[in-house]
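Each remark here refers to the structure printed beneath this line.
Missing here: one protein chain of the complex. Every other protein chain is in place.
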Amino acid sequence: MISKQLPKIWYGGDYNPEQWDKDVWDDDVRMFKLAGIDVATLNVFSWALNQPDETTYDFSGLDAHINRLYDNGIYTCLATSTGAHPAWMARKYPDVLRVDFQGRKRAFGGRHNSCPNSPTYRKYSERMADKLGERYKNHPGVLIWHVSNEYGGYCYCENCASAFREWLKKKYGSLTRLNKTWNTRFWGHTFYDWEEIVPPNALSEEGEGNVSAFQGISLDYRIFQSESLLECYKIEYNALKKHTPDVPITTNLMGTYPELDYFKWGKEMDVVSWDSYPGIDTPVSLTAMNHDLMRGLRSGQPFMLMEQTPSQQNWQPYNALKRPGVMRLWSYQAIAHGADTIMFFQLRRSIGACEKYHGAVIEHVGHEHTRVFRETAELGKELENLSDRLLDARVNAKVAIVFDWENRWAINLSSGPSVSLDYVDEVHKYYKALYDRNIPIDLIGVDDDLNQYDIVIAPVLYMVKSGYADKLKAFVKNGGTFITTYFSGIVNEHDLVTVGGYPGELRDLLGIWVEEIDALDPKHANEIVVAGDWGRLSGRYECRLLFDIIHSEGAEVLAHYGSDFYANTPVVTSNSFGNGQAIYVGSSAEQRFVTDLVASLCDQKQINPLLNTPDGVEVTERVKGDQTYLFILNHNSSPTNFQIGKKKLNLLTGQMVNGEVTIAPRDVMILK
Amino acid sequence: MISKQLPKIWYGGDYNPEQWDKDVWDDDVRMFKLAGIDVATLNVFSWALNQPDETTYDFSGLDAHINRLYDNGIYTCLATSTGAHPAWMARKYPDVLRVDFQGRKRAFGGRHNSCPNSPTYRKYSERMADKLGERYKNHPGVLIWHVSNEYGGYCYCENCASAFREWLKKKYGSLTRLNKTWNTRFWGHTFYDWEEIVPPNALSEEGEGNVSAFQGISLDYRIFQSESLLECYKIEYNALKKHTPDVPITTNLMGTYPELDYFKWGKEMDVVSWDSYPGIDTPVSLTAMNHDLMRGLRSGQPFMLMEQTPSQQNWQPYNALKRPGVMRLWSYQAIAHGADTIMFFQLRRSIGACEKYHGAVIEHVGHEHTRVFRETAELGKELENLSDRLLDARVNAKVAIVFDWENRWAINLSSGPSVSLDYVDEVHKYYKALYDRNIPIDLIGVDDDLNQYDIVIAPVLYMVKSGYADKLKAFVKNGGTFITTYFSGIVNEHDLVTVGGYPGELRDLLGIWVEEIDALDPKHANEIVVAGDWGRLSGRYECRLLFDIIHSEGAEVLAHYGSDFYANTPVVTSNSFGNGQAIYVGSSAEQRFVTDLVASLCDQKQINPLLNTPDGVEVTERVKGDQTYLFILNHNSSPTNFQIGKKKLNLLTGQMVNGEVTIAPRDVMILK
Partner (left out) sequence: MISKQLPKIWYGGDYNPEQWDKDVWDDDVRMFKLAGIDVATLNVFSWALNQPDETTYDFSGLDAHINRLYDNGIYTCLATSTGAHPAWMARKYPDVLRVDFQGRKRAFGGRHNSCPNSPTYRKYSERMADKLGERYKNHPGVLIWHVSNEYGGYCYCENCASAFREWLKKKYGSLTRLNKTWNTRFWGHTFYDWEEIVPPNALSEEGEGNVSAFQGISLDYRIFQSESLLECYKIEYNALKKHTPDVPITTNLMGTYPELDYFKWGKEMDVVSWDSYPGIDTPVSLTAMNHDLMRGLRSGQPFMLMEQTPSQQNWQPYNALKRPGVMRLWSYQAIAHGADTIMFFQLRRSIGACEKYHGAVIEHVGHEHTRVFRETAELGKELENLSDRLLDARVNAKVAIVFDWENRWAINLSSGPSVSLDYVDEVHKYYKALYDRNIPIDLIGVDDDLNQYDIVIAPVLYMVKSGYADKLKAFVKNGGTFITTYFSGIVNEHDLVTVGGYPGELRDLLGIWVEEIDALDPKHANEIVVAGDWGRLSGRYECRLLFDIIHSEGAEVLAHYGSDFYANTPVVTSNSFGNGQAIYVGSSAEQRFVTDLVASLCDQKQINPLLNTPDGVEVTERVKGDQTYLFILNHNSSPTNFQIGKKKLNLLTGQMVNGEVTIAPRDVMILK
C-alpha cells in the first residue's frame, strides 16, 4: 500500500488555506471531519509565499497548516510548490521564463511556466525540495510527496537550444549520424556544426496543427523536452529521497496528455498519480481507458486519483455540474480500475482568479448543507467502511493494448497522408470493444513484456522501434493473437521509412504487402465486406480515412473492400505465424466492426466477460491474494437488471446478492 | 441646445478637402447647399499635414477650408487631428507606437495607434489642441470641438507598464492590499515589489477569447487603459477649454464598444456624440438600444449622431447599400431616441486607401444626380423645416436598464462557467421586450439615481459594486420593481466572490439562495414552466446556457424547471421587499418569456405603450416643456396600419392624422 500510516483508500484533496483567513481554518477542519476526509494536499502553489526572496525561506505558515491538520487526524500530501515560479524570480532571473512555440519570450504569469532547462529554476526548485525534505522529514503527518504539479509545456529558449544540442551530441555522437537519421539532405538541411541546429517551432520547422517539415528533429525535440521536464522532477525527487527514503514520491499526471512520454515518467515515480477531468460528454469508456493507462505506467501497480472535481470544472467551454450520484460513480470507476485514493481538486473554492468557478467540497456558500458536500460525506463514509480491503488489489488482464507516445508524436508530426488520423481515438476504439464486453484490459508501453497476455492489440503501430517486431513475433509464435491496423510498420524509431514494402518489419508476421495507402476525406466511406462469416463478423461494415491496398502473402483474407478501384481487394487479413495469428485491419473501421472482430478473437481465446450486462453497466475485477472483488457500475440513468451467477456479498451494502439483480441508476456494487 | 449659433438639427458630416484639389472645393460647397448641409467636420486626420515636423505648424489649409465653408453658411465641427500620429513622430519617437496584445511593438500604420501613456503623444497632442484653441478661439464658424477620433485600443508597452504600476500604487496603497484583492496566493503570484507586475496580455495572464488567469489584474488593466485614453482626451479638453470656455467639446464614441467605460467618459464631455454603423442584419432594436445607451451617458441629455453612412460601409464582410428610405428612417430613429444632430461619414468619398468603398453624400461620380444624394437632400430639407422644435427635448422613461462596462469585462474575463454568455445580448433581450411594446427605456450606469424609475432591470448583474446592493434595496423598499437574472450578485467590484451563498449581497432582496449553477452547451435547452398564469406568463418557455439551482428563502416561485435533475425546482421567483418586488430569472430565457415577463410587470406598474402598433413599427416620444413629440417609424417594407387616439399634427407633412392611420414602408411620422 502507498503508506502504512493510512491503511485505507485515502480521501481528500487540494487544500489552499493560505488563501483564507484564520477564522476559516477551524471550520474547514470541522467539515473535513464531517466528510470523512483524511488527507489534504498542501503547498501546491506556495513557492512565492515560502520563499519571498532569494535568500529567505519561511515555512511557518505551512508548519501551522500541517500541524493543525495532523492534530485533527488529517494527513498531508505535501507538494513542493514548484509548479509556478515566484514573480521576483521571473524579474531577477528571466531565464526561468519560457520562449513559446511562436518564439515569444513569455512574461511573468500563469503556472507551469518555467523553462525546464533554466539553471535558475533547477537550482531553486532543488533547493526548495531540499528545504522541505529537511524540515518535514520527521513529521508524522506527511504521508507522501507531491512534486511540482501537472508537468507540461515546452520551451524554445536559448538555454533549451543549447541543452538540446548537448542532448543530440550524446544521442548521435556525430553530425554525420544525425544528418543521416534526420535525412537532412532533403531540402539541403545538412548541418556542419552543432550550433547550426535550432529548436523546431513556428519560426523554423513546424507549422499549424503540429505538422513538421522535418519529423526527425521535431520528434527528438519532443523526447528531449519530455526528458528535460522529467529531469526537473528527478532533481526534486532525489533531493527529497535523501531526507525521507521511506516516504513515497509522486507527481500528478494527466492521462493521455500529449506532451510527455509518461511510460518514462512512471519508472521514476514511487506511485503514479493522476488528475481525471472527464466532461459531461466524455465517453465513460475513455475515462476507463485513461485509468488503465495510468495503471499501466507502473505495470499494474495501483495508482492514486490525485484530482477530480466534486462537481463542475471551470476551463471547459460549458462547465456542467456532475449529476447526482455521478461523482460517487466515477470515484468507484477509478477504484475499479486500480486507484487506491480518491482525491479532489479542491477542498475549498477560491474566491478570486481563474479557478473560482471550479467545484469544491466546500462551496462558496461556506457550509456543509449542499448537495455536493452531502455526496462527498456519503462517499467518505463508504470509503471508511471499505477500510483496507481493496488496497493493493490488482487487475488481471489477458488482453493488452499498446500505447506509445513517440508513435503518437510521429503520427501527429507527419505531413500526409491524412490530417484526421487521431491516434488516441483509434486506440480508444479497440479499447471500447473490450470495455463494452467487460473484459479486463491492460494498457502497456513498448517496453513491457507481452508474455502474460493472450491477445495484444497495437492500433496504428506506425512506428516500430528497434527490437519490437521481434518481440511481437515471439509473442505470436508462442501462440499469441496480435492485432494491428492500417498505417502500421511504416517507420523506425527515427521516423525513417522501412523500405522494401509496407508494413515493413511486420510484413512476414502479418503475411501481407501493402502496396498503396489511399486517403480520403472522412465524409467518404468504403465498406468492409465479410464473405461468409468469420467468428462474429458478418456482412458489411463502414470504414474511412485511410485505405491500405493489400496483397496477401499468405494471410487469410477475412474481408474485402466493397467499392472504389480496390473493391474486392483485401481489407482485413489473418496470418498464422508459429502457434499464433496476426490480424491486420487495413482501414479505420467503424466501432461495430472492431467490436465484432475483437469479440471473435476473445471467443477463440476463451476470454470471457467478467459478467454479461446490458449497455452502460461496466464490470471490472480487482484481485488481492485469493480474494476477487467484482465492481459493477451502472452508468445509466435508469435501473438496470442482469444476472449474477453465484451468491456474492455487496461490500457497499453488506447484503448478499444472487440471481437476477437490479442496480439503481448510477449505483455501484462491489461484490466479493 | 448644443450651440446657439446653429439652432436646428445639425446636418453634415466628416469632410476631407485636403484629399482633393482646389477645383473640387467649390463644387463641394455648391452641393452641400443643395443638400441642406450646414456643418462639416474638418481636420480629423490632418496632424501630419498641420505639423510636418516637430517644430513647424501650418494651419493655412485649415484656415482656408473653415473660412470658405463659413462664407457659405456652413459651420465647422473642428477635430483636433490626434486620432493618428504622423509618420515622422513614429520614426523619431517610437514611444508613440503601441505594443499589442501579442506583445509586438507596432510599426507605423493604421490609426488610433498611439500609446495612451506615451510622453511624446501626450505632449504633442496637448500642444496641437492648444494651438488649435488659440488659433480658432474667435472664429465664428467653429461650432464645436471634436477631440481626436473613436478612442480605443489598448497598449502593453513599458511606458504603460510603468504607468500601470503607479496607478496601482494609488489605487491600493500597498502590495499587501493588492495581493489580497487579486488573490495572488492562488498559483503563487504574490508580488513583493511593484516592479514585478507586468501588463496582462497574451504573454502573461490572458489567452484566447479574453479569458484571464487572474481576473483581478486583467480587470484593473482595462480600467487603467480606459482611464489612460480618457486622460489623453482630458488633456486636450483642458487645452481647448482654456481658450474657448463656451465652445462645447465632444469626442465620438461607438455605442457598446467593449474597451472603454463610456459612463466615465460621458462625465467629461460637454455633449456626447457617437458613430452609428448598423449593418443590414442588425436588429433595429439593437440600434435603438445603442442610442439610448449613448443618451444615458449624460443622464438623458440629447446627443449628437456624429457619424452614420449615407449608404454602405466598407469594413463589414458584405457591405450592403442602405435600401431607399432607410437612411432617412434610421436618421429619425436617432432623433427619436434623443439625437440633436444627423451627421455622416463622409461628405465626399476618398479615391484611395481603405475607406474608398465607404458611402458618402458625394459619391465617386462627383455629382448630385444619385439616389444617395437625393435622399440626403430631401432629409436636409425636412430638417430645415423642423427648425429648433425638437432641440433639447427629452425622453421620459419609467423603466431603466442597467449597463455596466466593468461588469461586462468581469463576465468576459471569467474562466467558466460558460463561454457563450454574452452580456450585451442578454441586456438586449430585456431591452427588446420593452422596445417591442413602445415603452420608453433609459440605459443607466451604476452611478445613476434610480428614484425616477418604476422598474429597474439589471440583466446578469454579476458584479455588485460597493453600495450598489443598498441602492437597489432602497429602490425596491420604496415600491420599485427590480429584475435581475442568473449569474448575478456573484462578485464584488474586484471580481472577488461574495461568500455565504449566491446571489451574495442581493440574497435577501431576492429572497433566494442559489446553491449551484449548471452550464450546458447552448444546443441543450431546459424549460421554464409557469404553473397556472402569472400576469401574461403562461405555459412553457425555453431556457439555455446557465441554470441556477434555486432555493426560495421567502420568494414566491413563479416558474419551475421542466427537466433535468433540478426539474420542479424554482427558476423564476418574485420577492416582496418593502413596498416593492424583486424578480429573479434563473436561466437565459428565450425572448418570448422575457417579453411576457416584462409586459406583466409593466402592466402591474401601469406603464403602458406610447401607442399600440404592429410589429416593426417603433414608437418613441420626446418631451420639451409641455410639448410632446411622438415618433412613429415603420421599419417594415410594406405599408402598415394602426390606430391613433387623438388628432395630431404630423410635423413632416404638416397634415393632421387621426383614427386609423397608414404609414408607408420605411416612412416616419413626428406627431405633435
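To keep things simple, chains are lettered A and B as they appear, and every chain counts its residues starting from 1.
Just so it is clear, contacts are C-beta pairs under 8 Å (C-beta built on N, C-alpha and C of every residue); 3 or more make two chains touch, one makes a residue touch a chain.
Treat the numbers as computed from the prediction; the structure is a model and nothing was measured.
Asker: Would you mind spotting which of B:371, B:398, B:471 or B:536 touches the chain that isn't drawn?
Answerer: Going through B:371, B:398, B:471 or B:536 one by one, B:371 is the residue touching the chain not shown.
Asker: Any idea which of A:67, A:420, A:452 or A:538 touches the chain not displayed?
Answerer: Touches the omitted chain: A:420.
Asker: From the listed residues A:24, A:284, A:496 or A:652, report the one that touches the chain absent from this view.
Answerer: A:496
Asker: Of the residues B:159, B:312 or B:376, I need the one that contacts the missing chain.
Answerer: Considering all chains, including the one not shown, the answer is B:312.
Asker: From the listed residues B:106, B:185 or B:408, report the one that touches the chain absent from this view.
Answerer: B:106
Asker: Would you write out the residues of subunit B that touch the absent chain, in ascending order?
Answerer: 16, 18-19, 45-49, 52-53, 81, 83-88, 90-91, 104-111, 280, 311-321, 323-324, 349-358, 363-366, 370-372
Asker: Since one chain has been left out of the picture, which residues of subunit A touch it in the full complex?
Answerer: Within subunit A, the residues touching the omitted chain are 102-103, 181-193, 195-201, 203-205, 211-216, 414-420, 494-502, 513, 515-522, 565.
In this section, only the chains that are shown with their structure count from here on.
Asker: Roughly how far is subunit A from subunit B, centre to centre by C-alpha average, rounded to an integer in Å?
Answerer: 49
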